[in-house]
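I have a structure I would like to understand better, so I am pasting it below and will then ask my questions one at a time.
Left out: one protein chain. Kept in place: all the others.
And then subunit A:
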Amino acid sequence: MIEANAVSLTFQTADGPVHALKDVDLSIGAGEFVSFIGPSGCGKTTFLRTIAALESPTGGALTVNGMSPDEARRARAYGYVFQAPGLYPWRTIAGNISLPLEIMGFGKADRAERVRRVLELVDLEGFGGKFPWQLSGGMQQRASIARALAFDADILLMDEPFGALDEIVRDRLNEALLELWRKTGKTIGFVTHSIPEAVYLSTRIVVMSPRPGRITRIIDSPLPAERPLDIRDTPEFIALAHEVREGLREGHGDDI
C-alpha cells in the first residue's frame, strides 16, 4: 500500500537546512492501522504530507498503491483529516461533505447518496442541514472525517485529528474510529501525541525522534482486533504503553 524507502526531506530555511525526515523506511500494508508518535518536530506531519503529495521528498523513494504520491492523489487514493475540522462556514455539513465530490465531478444523485452514507458512518444522521457552528467540536471533527471518507479512498491519513478535543469526547471518537476502521477495512495513518491513544487504536506503532526526523522503533501490537475501552486496564495494554514510552525516551537521548 505505502512503501517508503530511505525517504528524506530537507527544508531549506533562512537558518540553514532542516532535516525533517532522514532515511525513513516503512511499509504499510492494506488494512493496517499505523500510528505515528514522537516529540514535537520529529517529522510526523511531514511524513504524512509526503504520502499525500503535499510535500515532495528530497531523497529516497515513496510509493502509494504502487504509484507515485502525486498519481495516487489524482487517483483519489487517500482522504486527509487535519487537526482542525476546516469546514467551510458558508456550507452546511452536507454541503461540506459533498465539496470534494463536486470537485471530483460526482453526479448530483451520487453525491446525495454518498453524503447520506458517510453521515451514517460517523453517526451524524440528521445533521446534514446544519451549519458547522451549530455543531460541537467533536461533531465537527466527525463531519470532517466523513468528508474524507465520502469519495471512497482506501487510505485515511489523520494528523492529530482529536488533538484539540477533551478526553471524554476523544475516548468516544477513538471508539467510533476503531469501529469505522473495522467496518470499512481502510488503511489508516494516524498521528498522535498520546501514548494511550496510539496503543488503543493501532495495529502498529511507529515511534519517531527529531533532529533529524527518523523512525527509532516500530512496535507491533499484540492486542486483539476487538477492543472495548476497558482494554486499557489490561496488563497487555499497559506493557505495550510502557514499551512505547521506552521507545520515546531512547529516541530522545539525554534531552529529558
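Brief remarks follow.
Criterion: contacts are C-beta pairs under 8 Å (C-beta built on N, C-alpha and C of every residue); 3 or more make two chains touch, one makes a residue touch a chain; residues count from 1.
Just so it is clear, contacts and distances are computed from a predicted model.
Of the names listed as "Cysteine desulfuration protein SufE", "Aldehyde oxidase", "ABC transporter permease" or "Catalase-related peroxidase", the one that matches the UniProt record for the absent chain is "ABC transporter permease". Of the candidate positions A:Ala4, A:Leu26 or A:Ala52, contact with the hidden chain is made by A:Ala52.
When the whole complex is considered, the residue among A:Gly16, A:Pro89 or A:Gly107 that touches the unshown chain is A:Pro89. By the touch criterion stated above, the residues of subunit A touching the omitted chain are 49, 52, 54, 73-74, 76, 78-80, 82, 84, 86, 88-92, 99-100, 102-104, 131, 133, 151.
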